[in-house]
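Only a single protein chain was left out; the remaining protein chains are all shown in position.
Our next item is subunit A:
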Amino acid sequence: MAALAHLRRGFVQIAFVVLGIAIINFFLLRLAPGDAAQVMAGEAGSATPEYMAALRRQFGLDQPLHVQFFSYLKNVLTLNLGYSFRQGLPVSELIAHRVGPTLLLMGASIGFAITVGGTLGFLAARHAGKAADTIISILALLFYATPVFWVGVMLVVVFSVALDWLPVGGMITIEAGHTGLAYAWDVAQHLVLPTLTLGLFYLAIYTRLMRASMLEVYGQDFVRTARAKGVRAHRIAVRHVLRNALLPIVTTLGVQLGSVLGGAILVETVFSWPGLGRLAFEALFQRDLNLLLGILFCSSIVVVLINLAVDVIYTLLDPRISLGGTP
């Protein structure tokens, strides 16, 4: 079955990414000052000497390079990413705890960017060359040039400090102890500013993309035919043009996942959102380099997995796209 072949290709891709990142992480660890055991234990002697000796043995630091690499790879493949002394938990467990909030933030931001950006791009294309188009295009350019972290800081100034409408940071009001719907509402309130912050940059991208994509479809023959048949302008825009213009948007989504995850680091730092990005910042601050590399590893895997899921959904949406075809 074609879908199976597609999944198999996906697994080959994952295997390649795992291998590639393992190689990159391995060399990054070697570049760090001190030997890998010191880095893995987190600097400044927070680990016991016994643990250091065990680490050196485990990673065979007295062995030749290729032996060291294979033992590193073996550890990575069994998801043994080491232990974080700073946080007092295994790295894989720390990361597992933090993936959820990051996925929530990414999902909300991408959803916001695609719906609002798509709508703005649609409107700009419908009114190409008019005032609405110019205003939307200028806004998109501005959002595209504004650093994510600065948007976050400015939104905090306006909505949390000056107006006091929304919480400054965090994911829940801890002392409130909400459950059920009240909990969901609480999280939603905390989610608004981080979503806007991360979403505005991608909103700009989707606005520009949607506009360009719609204008391209407008130039095609079947649109002219529809117009000649006397179909009304609004119906052409929605039924003929919009539907076909959506395809490049889904494609771009896949390419940008990694970048969205990178942006999440900044947003989570600004809003103390308890996700992978915040964990990365803590690791950075505590010079827990092994934890940082573990996050790099796991977030790349997350990107591959989401891409795979998007691919499968894509083929379900558009029967013309063949599974497993060469690009």
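As a convention for this text, a residue touches a chain if its C-beta (ideal position, glycine included) is under 8 Å from a C-beta of that chain, and two chains touch if they have at least 3 such contacts; residues count from 1.
Just so it is clear, contacts and distances are computed from a predicted model.
Think of the chain that is not pictured: of "Cell division topological specificity factor", "Glucose-1-phosphate adenylyltransferase, GlgD subunit", "PNPLA domain-containing protein" or "ABC transporter permease", UniProt labels it "ABC transporter permease". Note that of A:68, A:195, A:213 or A:300, the residue touching the chain absent from this view is A:300.
Within the full complex, the residue among A:55, A:108 or A:280 touching the omitted chain is A:280. Of the candidate positions A:161, A:233 or A:316, contact with the hidden chain is made by A:161.
Counting over the whole complex, subunit A has residues 13, 16-17, 20-21, 24, 28-29, 31-33, 141-142, 144-150, 153-154, 156-157, 161, 255, 258-259, 261-263, 265-266, 269-270, 280-281, 284-285, 287, 289, 292-293, 295-296, 299-300, 303-304, 307 touching the chain that is not drawn.
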